[in-house]
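Just one protein chain is left out here, and the rest sit where they should.
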Amino acid sequence: MNKKMKWLAVAPLIFAASSGLTSCSDASGYLLLRVINSEDYIYLQEDESEPEDMVVQFEKSEAVQNYLDELATQEGKHYKGVKVIYDTSDTNETLYSELQTGKSHYDLMNVSDYMAQKIVSGKMAIPLYQNGNTIPKYETYASASVKGILDAIKAPQYDKPDIVLADYAVGYMWGTLGLLFNPDYPGFSGLEFDEIINDMQSVEALWNSKYKGTISVKNSMRDTYALGVLYTYKDEFAEIKTKYENGTMTLQQYKDAFSDIFNRCDEKSVSEVKLSLDALKENVFGLEVDSGKQDIITKKIGINFAWSGDAVYSMDQGEDLTQVSEEVELYYSVPELGSNVWMDVWVMPDCDRSEEQYKLAHMFLDFLSDPVNAAQNMNYTGYTSFVAGDSILELVRDWYDYRTGEIYVDEEFQVYSYDAVSGDIAAIDYSDFSRDNNDRDNELLYYSEEELEDVPTTVDDLLPVMVEEEDEEGNIVEVHKTYGMLSNVTEMVAAGELEAVDLRYFFKDTIEEYDLDADAIFYSDCYLPFTYEDEEGVEHQNISVGRQFFCQYPNEETLNRCAVMKDYGDNNKYVMKMWENFKSNNLPTWATVLFIVIIAGAVALISYFVINSLMKKSTRKKRIENN
Amino acid sequence: MVKKIIGRCYIYLILILMYLPVLVLIAFSFTEATNVGEWTGFSFNLFPRLFQSEEIMTALANTVIIAITSALAATILGTLGAIGAFYSKKRAREAIDLATQIPVVNAEIVVAFSLTVMFVFIGNIINVYMFSFWTLLVGHICLSIPFVYTSVKPKLQQMDPSLYEAALDLGASPSKALGKVIIPEIMPGVFSGFLLSITLSLDDFIVTAFTRGSGLLSGEKKIETLSTLIQAKIKKGPIPPEMRALTTILFVVVILAVIGVSIYKNRQDKKEKTRRAF
Partner (left out) sequence: MKSNEAATKTPKADKKAKAKRFFALQRKYLCIPYIIFFILFIFAPIVIILFYAFTYEVVDPATHTAHFEFSWQPLVNFFTDPSKINVLFVSLFIATITTLICLIIGFPLAYFLADKKINKNAVLVTLFVAPMWINFVLRTGATRDLLTWFGINGGTHPYLATIIGMVQNYLPFVILPLYTTMTKLDKSQIEAAGDLGANPAQVMFKNIIPQAIPGIVSACLMTFMPTMSSYVISDVLSEGKITLFGNYIELEFTNKAWNDGSFMAFVMLLFIAVTMFISQKFGKDDEKEAGQW
C-alpha cells in the first residue's frame, strides 16, 4: 500500500514534467510564442553583466507589454506575460521532415532561402502581413540590396504559380559561401603567401593536388553540390564574366545568366557535377557537419569551404589568445568567378495558432529587425544581419574602420583635438568620426587615460600615457606619450595600406543620423586587393579575398557575382541520389582484397572442419563395418 | 612462469589501451585548454564550470530520470512477463522466449527508426503530435525490457518449485506466496535486470535522438540527454572542456562502484565458505 501511494505521488510529477508543445497558452496563463532557430544564431547572455537573452528582452519589451495591456481590456484575454519557447535545430532538412510529419509546432521557423521556398511551395507555411499586421522596422531598415535578392525569389505552388517568397518570409541573416583558409598551415610549406592567395581566388584550388588532404567541405548536399557546379561550369562562368566586363552584357543579363548556370540541376548536369565531386572526394580531408570552423583553428585542416559567418567565427577565435596558444591568421575568399549568396529567413508554418500568436510573431520579427537588436545579434553570432541602419553602421565602424582604433571613444580613453592656433583642446566624440580628412592633417590628438579632475583646457592638463610604438629596429616598445597624430586615411589608401570600402549599396535609405556618402565608406585593412595578370598580360585588380570585414560585408561587385541557389524542385531526386552516391564510398582496393581474403579464409576453414568431420565419420563407419 | 608474465602484461596492456581515451580526458580535466593535447596550466576550474553549466546539468538530470523511470518500468514489465511465461504452457513460453530474442539482437537504429515511423504514422491518423517524454520512455523500455526478461528467467528455472508449494501448504494465499517466496528468490535476477536497463538507457543515443519530444527538465524544449548533448557538441569540435571534468567524476563513480561490488562479492564468497564449513 505504501509503495502504491508513493507511485501515485510520483506519477503526476512525471506527467507534469512531460507536458507537450501543443497548447497555445500554458496552464500558468502565459501567451506563448514558439520559435525554432539554428543553434548559436541569436544573442544569448554569457554572464551577468551583459544584457539578457534576446528572447527575454523581447518578452520584457515595451511593445509586448503594451500589447498585453491592450489585450487585458478584452474579455478572457488576460495573460501574465509572454513566453518565448525557443528551440534550436541543426539542419534545414531535420526541420523540414519534422514539419512534414507533424513532429513540430512552431510559430516561427528560421530556415535557409531554398528551404523557405520549398516549404512555401509545399503549402506548409502561411502568408505574413495579414489582418493588418505589419513589420514596420523590417520595411524601414532591411537593406534594399539583400531584400531585393529575396524579393526576386518565387515560390510557385501547384495551383498558384505567382507566389512570391517575400510575402511569406522575413530575412534574418545573409552571407556568402567561400573558401576559408590559413596561409600558414603547416601542410602548405613551400608555398608562397601570394601563390596561396592567388590559388584561393578560384574553387579549382580544391581540386588541386597541391592541397590534397588539407581541405574540408560541408557534409551538406546543397553546399557541396554548389561547389561542384562552380567547378564543373567554370569555363561558362568565366565566359559570361568576360562578356560582362567587356560590356557586351549588362549587369542584369550577367546576373541572370549566372543564376541560370548556377542553378542547373537536371539529370545531365547532376551527373556531370558528380564526376567533379568524385574527384573532389579524393582530394579532401573530410566532410564536416559543423566542425570545420573549429578544425581550421586547430590546424587539422588548411582550407574549409565555409559560410561567411562561420569564417568570421573562426577568424575571431583564431586571434583570441585565450582560445589558442598561437595566433592563426585566416583569410576568406569569395571565388572570383562567382559563388552563392544565401539568406536565412523566418517563415510561419501552417499549424494551429491564435490571432494573438499571429500578431506576436510579427512583433517578434519587428523586434529582431530593430537595428539595435540586430547589432546585438550580429555581435554575438558573427553573421550579417539583413538589417542596416545607424546601429549597424556604428557597429561596422567599431569593428573594422581603421579610424576607430585611433579615436576610439570610451570611458577610460578620451581623445582630444588640439587647435594649434589658440592652444585650446576639445574632447572628440563619435560625431567627429568621419570629418573631412583634410581637416585632420593639422590636428594633434591628445590621449588621456585617467579621468582628470578638471575638464582639461590646455595640453598641459593632459597626462601622458603608455603607447606601443615601433623603434628603428622594428621592435615594439612602450613609450610615454601625450599626443599623437591622426593618420590621413586618404593617403594611406593611396599608399595601398588601406582600402576604401564602399558599402553605400548596403546602407542606402536606412541611415538617419549619418550621411550616406561620407559615412558608409569605410577604411579598412580587412580587404585584400589582389593584382593579377590575365592571359593577355593586362593587369587587373580584384578584391575577392579578405578578413572579417570582407566576410561580413562583401563589396557590391562581389555580391553581384553571387547567386541564390534555389530549391531543386522536382530535380531534387537527382541531386539527392547523387549525394547518396557521393556519401557512400566504394570499398578501397586494399579493403576489397582484404575482405575477399578474409571471406576465402573463413570459407576454407569451415569447409576444412566440415570435410574433416565427414572424413572422421566415414572412417569411423568403415571401422565399425570392418569390425 | 613466462606464460604468467606474458598473460598479465597482456591483460594490463589491453586494459590500459581500453581506458586510454578516458584517462587522457581525465588528465586534461585539470587544465582549461579547449583541445586535448594542449596544457595551459594546472587548474580545477573545469569542475565549478561543469556544475555551473545549466545545459550539462539539465542533460545529466534528464538522463538520470529517464534511466530510472525506464528501468523501473522495464523491470516491472519484464519480471511479470518472465514469471507469467514461466508458468505458461510450453508452447506459449517458447513463443515468448523467441519473441524476446528479437529486440535483443535487433539493431538499435531499426528499433529507433521503426518506433519513430510508427509514432508519426499514428500521429497522422489521430492528428496528434506524438513526440514527448512518453515516446522516449517507450523507446528506452523497448531497449531494456528483453534483458530484464533474460536475466529473470534463469533465476526462475533455478528456483526450487517446492518452495512455492510449501508456502501454499503452510496456508499462504497465492498472491502472498508470490510476493514472499517467488519474488525474493528471483530478486538477484530482477536486480541485475534493473541495473542492466539503467546501463542501456544511460548509454543510448540513437533511440533517444529519434523518439524524443519536449518535456522533463528541458521544459518546452526537446529533451536533451547527455548522449544527444555530447553528440551535438562533438559534431562541431572537440569535447567541451567541462565534459572532461564530467568524465573524471563519472570515472571515479564507476571505479568506486567496481570496488564496492568486489568487496561485496568477497564478503559473499566468505559467507559462502563459512556456511559450507558449518
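Order as written gives the chain letters A and B; numbering starts at 1 within each chain.
By our rule, contacts are C-beta pairs under 8 Å (C-beta built on N, C-alpha and C of every residue); 3 or more make two chains touch, one makes a residue touch a chain.
Quick caveat, the model's predicted, so the values are computed rather than measured.
Trainee: Given the contact definition stated above, which residue among A:216, A:404 or A:417 touches the chain not shown here?
Mentor: Touching the chain that is not displayed is residue A:216.
Trainee: Among A:72, A:591 or A:610, which residue is in touch with the absent chain?
Mentor: Spelled out, the listed residue whose C-beta touches the missing chain is A:591.
Trainee: For the full complex, which residue in B:57, B:72, B:138 or B:159 touches the chain that was left out?
Mentor: Per the contact definition at the top, the residue touching the missing chain is B:138.
Trainee: Hey, which chain A residues sit against the chain that's not shown?
Mentor: Residues in contact with the chain left out: 91, 93-94, 96-97, 100-101, 158, 213, 216, 219, 284-289, 291, 300-301, 576-577, 580-581, 583-588, 591, 594-595, 598-599.
Trainee: Which residue numbers on chain B touch the omitted chain?
Mentor: Spelled out for chain B, the touching residues are 3-4, 7-8, 10-11, 14-15, 18-22, 24-25, 35-37, 77-78, 80-85, 87-88, 92, 96, 98-99, 101-111, 113-118, 121, 138, 141-142, 145, 147, 149-151, 153-154, 168-169, 174-175, 178, 189, 192, 196, 199, 202-203, 205-206, 210, 226-227, 230-231, 233-235, 238-239, 243, 246-247, 250-251, 253-255, 257-259, 261-262, 265.
We take it that only the chains that are shown with their structure count from here on.
Trainee: Between chain A and chain B, what distance separates the C-alpha centroids? Give it in angstrom.
Mentor: Averaging C-alpha atoms per chain gives centres 40 Å apart.
Trainee: Note which residues of chain B are touching chain A in the complex, please.
Mentor: Where chain B meets chain A, its residues are 33-35, 38, 40, 65, 69, 120, 123-124, 127-134, 213-217, 219-222, 232, 235-238.
Trainee: Hey, which residues of chain A end up touching chain B in the complex?
Mentor: Against chain B, the touching part of chain A is residues 14, 17-22, 32, 34, 39, 85-87, 90, 101-105, 289-291, 293-295, 298, 323-325.
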